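All protein chains but one are shown in place.
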Amino acid sequence: MANPKIKITNLNLYYEDVHALKDINLEIYPNEILGIIGPANSGKSSLLRAINRLAELDGAVIQGKIELDGTDTRELPVNELRRRVGLIFAAPVVLPGSIYKNITYGPRMHNRYTKKELDELVYFSLTSAGLWDEVKDRLFDSASSLSGGQQQRLCIARTIALKPEVIMMDEPCSGLDPISTAKIEKTMLELKERFTFILVTNNTKQAARVSTRTAFFLNGELIEVAPTETLFTSPKDKRTNDYIVGRFG
Amino acid sequence: MKEKVSEKFLLIISFSAIVSLLLITIFIFAQGFPLIFKAGLKNFFSTHWAPTKGHFGIVSMIIGSLFVTLGALIVGVPLGLACAVFLAEFSPPTIQKVLKPIIELLAGIPSVVYGFIGIVILVPLVRNLFGGSGFSVLTSALVLGIMILPTIVSISYDSLVAVPQTYREGSYALGATKWQTVLMVLFPSARSGIIAAIILGMGRAIGETMAVIMIAGNALKIPHSILDPVRTITSTIALELGYSSGDHRLALFACGSILFIIIIILNIIAIRIGNRE
């Protein structure tokens, strides 16, 4: 297998007294979609927030190592890390301002761009997110005038504009209608060639549809990880099977 | 790094409030306390105030401030509490939204305007109704009472509104009327906030200067009835600072120091009580 894009070694995460992540060892390979499934409070979101070091702002104590392309993430400048590893939140939150401004906000804080370059960036990001046709005539309208599904795709476009290497999605389709969900899943599959995805989802069927490999988390532990089809048809651990089958959720 | 510099910069700025407070304390005490020691405590705590002749007794002024403040509380607290209860519990939200800003408007009216209305309307009224000159403890109590209304209404209202709805519901479920709920449940729960409101109102009344100068009569005697004129610590400072010099001026700072200490103590009590929630 190719060198891992992200390598997580012996990761432990504590919020106050809660041991949210226990001895996680996980590798994420380039250009795969890694699905992460598991019941609520199993540490899935905490894992994403540990990778882009957002968890530190919540006061979490982190032990262990996370490497991006072989470099410890604690040694990278944090702003650079977060540009390279983007995070899409569960509830789509657009920043105040126009659609155009939402997309260009991040890039402009990292680099100087000419107006022409910004226009191209906006076109590129919105097209990649599958949103261009719907908003091309109203780029300067307020971003909050978009529907929920469109806003979430705007959030994806916003992240793509930074030209990241990894895109992490934390339950991106919760609260979205099936059509929007389908559009987002289609986008993910189309973008797989250019980015690496980590997809946290509480919808096992979505993981089955979209992810290359799937990992199952329970109570802060990584129970098992395997190519999606293998995990779903012949999981090694009984608990994985129980969750997939729906004996608990 | 940009982050560290801006953080330190904001930290320094954020000390401006406490630094100002310290400066005020230091400079006022530095002027006032030497005089208190020079004059001696017996002089300072007597009733004879003739600062140009070396008599610095502030007791009549302290008593004046006390009477006037007490009067203000007697007028303002029942009225203010009643308003707060009415707004919080007995009026629909639309009315609250209209009335609350109107009452807060009362807080914006300059104290000199209150004093002016006092001179032009209340003083003759008191004179005609009760005799005396009209410049009296009574007049001051009325005007000051009105001036502290916004403070009492606002803070009491906030305390009442902060009581969890479940308390009310529990009471109604037992068959109590709204008024019974207010008396038995809400007042006890909101007690700290209401007491804080009263203490802050007291602070405002003690510290009020301009309105009092205009209506209290400013006579240096301890008043024997509410129709007698009265002088407060604040009036003395404001009336005499302009033309004072030397020890006289220092004595005024001594008055200011005492006033400042009283206010800070009241504030600390109010903050403590307010934080107990």
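Assorted remarks:
Labels for the chains are A and B, by order of writing; each one numbers its residues from 1.
Heads up, the rule we're going with is that contacts are C-beta pairs under 8 Å (C-beta built on N, C-alpha and C of every residue); 3 or more make two chains touch, one makes a residue touch a chain.
Just so it is clear, contacts and distances are computed from a predicted model.
For the chain that is left out, the UniProt protein name among "Integral membrane protein", "NADH-quinone oxidoreductase subunit L", "Phosphate transport system permease protein PstA" or "Fe-S cluster assembly ATPase SufC" is "Phosphate transport system permease protein PstA". Seen in the complete assembly, the chain not on display touches A, B.
Only one of the listed residues, B:82, B:129 or B:162, touches the absent chain: B:82. Considering the whole complex, the residue from A:18, A:93 or A:189 that touches the absent chain is A:93. Annotation: of B:59, B:103, B:161 or B:219, B:103 touches the absent chain (contact as defined above).
Residue-level contact of chain A with the missing chain is found at 52, 54, 57, 79-83, 86-87, 89, 91, 93, 95-96, 105-106, 109-110, 155, 158-159, 162. For chain B, the residues touching the chain absent from view are 2-3, 6-7, 9-11, 13-21, 23-24, 27-28, 31, 78-80, 82-83, 85-87, 90-91, 99, 101-106, 108-117, 119, 121, 146, 149, 153, 176-180, 182, 200, 203-204, 206-210, 213-214, 234, 237-238, 241-242, 252-253, 256, 259-260, 263-264, 266-268, 270-271.
FYI, only the chains that are shown with their structure count from here on.
Centre-to-centre separation between chain A and chain B, using Cα means, comes to 57 Å.
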